[in-house]
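This is the structure I have questions about; it appears just below.
Only a portion of the chains appears, each positioned as in the full assembly.
Just so it is clear, A and B label the chains in written order, and each chain counts residues from 1 on its own.
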Amino acid sequence: MSREERYEHGMKVLSDVDGEAGQRVVDSLADVSPELGHQVVAWAFGDMYARPDLSPRDRQLVTLGVLTALGGCEIELDVHINAALNVGLTPAEISEALLHTAVYAGMPRSINATLVAKKVFGERDLLPVKPSE
Amino acid sequence: MSREERYEHGMKVLSDVDGEAGQRVVDSLADVSPELGHQVVAWAFGDMYARPDLSPRDRQLVTLGVLTALGGCEIELDVHINAALNVGLTPAEISEALLHTAVYAGMPRSINATLVAKKVFGERDLLPVKPSE
């Protein structure tokens, strides 16, 4: 595959997963680091995300764990909580996954990520979250 | 539930998920911080892990993401990669999940976690890992 073909393949995966939110991140990088935008699309989505052996839904669970633990990734959590909804995780599952991180990453990281989820769920009219019981 | 009942409930969940590995962590805390051991069992497993809305398999995907991103958690990754196998994730899925973290947490964290997986898989006679293609 050529560089352009890898980019186009990645952009298709990115659009399926992130909708417009991922595109906005790439656009925001265009005049400062077009190569970083290229790598997000061609490598992160084209080469990595699209690989077999783990479904998009499972990848988002891992990604939510990583981004919550890193801290300071509110922009990326916004994109990836949207992505999590897009690939089939329910609001209750996402809230529960972020609650689960409290055990391993502590309450503050869990709270910060949950407040991003609240913003995303609000924008998509998914509040209040209804736990299964 | 009494404090003892919460502990017993948690120990049952812990045994199902971690087998003996979790018990060894709790034992290692007995003479220095019995309360920390109690909280791992009664709270982390009894109250949190056992909640509905996310399956053990899904919880382990989140946990692998968190522990890889934190870094310096080789002891805990050993326990939780074993746990991941115990609750139904395959070696190929675990390797792929740890590969996926490279995008968000960088290559070094991904490599360090993968080397712990290599140790665990070796001990359980699961090497080499066979990706799906």
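FYI, contacts are C-beta pairs under 8 Å (C-beta built on N, C-alpha and C of every residue); 3 or more make two chains touch, one makes a residue touch a chain.
On a predicted model such as this, the values are computed, not experimentally measured, just so you know.
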{"item": "Whole-assembly copy number, given 2 chains displayed", "value": "6"}
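FYI, only the chains that are shown with their structure count from here on.
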{"item": "Chain A onto chain B, rotation angle from CA fit, given as a multiple of 5 degrees", "value": "180"}
{"item": "Chain A and chain B, separation of their C-alpha mean positions in angstrom", "value": "23"}
{"item": "In the complex, chain B residues that touch chain A", "value": "43-44, 48-49, 51-54, 58-59, 61-70, 76, 92-93, 95-97, 99-105, 131-133"}
